[in-house]
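Of the protein chains in this complex, all but one are displayed in their positions.
After this line comes chain A, so read on.
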Amino acid sequence: MTDLTDVPKTPADLGVAPEPPMRLLGEDGELLAGAADAGITAELTRGLYRDMVLARQFDQDAFNLQRQGELGLWLSCRGQEAAQVGSIRAVRASDHVFPSYREHAAALCRGLEPAELLTQWRGTAHGGWDPSGYRFHLYSLVLSTQLLHATGYALGVAADRRREPGVDEIVLCYFGDGAASQGDANEALNWAAVTGAPLVFFCQNNQWAISTPSAAQSRTPLHVRAAGFGLTATVVDGNDVLAVHAATAAAAARVRAGGPPEFIEAITYRMAGHSTSDDPTRYRDAEEVRRWEERDPVTRVRRLLDARGWAGEEFHTALKEEATALSEATRAACRALAPPPLEDTFRHTLVEETAALRAERERYTAWRESFA
């Protein structure tokens, strides 16, 4: 019989010690070894910085709109801008993306309009955008369901490749550390590994699943677990946009070339609560938040831009104006979002409205019109 005291206590005891996260940008904004090889340029850095600044502005506006009663709920992505911008900017517009529900920065990079991102939280739709047009699937609120959708979609891409060798799209799938505990996540990681689906799983480990810390969710680091499924796994500093971009670009290139699916664990931090209904002060201390604020992904890049002289005053002024314009557009678009007629729901339940649905819609319409 196994003596429970002999059970390994740490990942190292299990022989699955975590890798140190890949980094290209120091916490003071200095470029680290490997940055030159990773093709880091002033132009790339300025572009990533711009996307992060705009995402933060949008996120702040949405948060404020919730506090003003304009949105029912908001799930802030503050602190995760580098993980999202760095990864989405490393894949092509033709690649299909499956988000979780906090990927606002990634969504903005895909070209989604602020109003489209706010509909779900204002309560005017359960989706809000054309997932096929943007190649950006609807948000998934049930944890980890989208990992299976992404896997299936990638299997479809692989099937297309067999018929048309020119097809070289890949799939990028976001999820969080909490979602990794779900059965669907584990089915998907295994399924993708076994079938060799052209897919990059991107886990934003933001340290907290509402109030449950990562350490209480998993005995092994997530990238180590993914490697156990047979996935090529990378761990990256998720607050280092340059490293995230480089790691994702490399993984995407390998997958695009026909390599097996990849798994990236980005170590980052959710600066706000899980949602605007959450009170993170009940479960985490101010000192922890302060330590992560020092590693803020936006200011880190700003330090690099300033130190290298890669962005002058003109750039920052123009960016500030762009952020202000986005802010005004976001607030106006939010207030303009009106509820759609309930009739639409009857029409969209099935591809063609059945007699039963039509009868219910007509009953509802007659009832409503009886008050006119």
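Rule of thumb we're sticking to: a residue touches a chain if its C-beta (ideal position, glycine included) is under 8 Å from a C-beta of that chain, and two chains touch if they have at least 3 such contacts; residues count from 1.
Criterion: contacts and distances are computed from a predicted model.
Its record in UniProt calls the unshown chain "Pyruvate dehydrogenase E1 component beta subunit", which is the match among "Aspartate carbamoyltransferase", "Nitrite reductase large subunit NirB", "Phosphate transport system permease protein PstA" or "Pyruvate dehydrogenase E1 component beta subunit". Only one residue in the set A:Arg56, A:Arg78, A:Arg102 or A:His137 touches the chain that does not appear here, and it is A:His137. Touch with the chain omitted from the figure is made, among A:Pro18, A:Gly47 or A:Gly152, by A:Gly152. Which of A:Asn64, A:Asn190 or A:Ser327 touches the hidden chain is settled by the complete complex: it is A:Asn190. By the touch criterion stated above, the residues of chain A touching the omitted chain are 125-127, 130-132, 137-138, 140, 142, 145, 147-157, 159-160, 162, 183-184, 187-188, 190-191, 194, 344-345, 347-351, 354-357.
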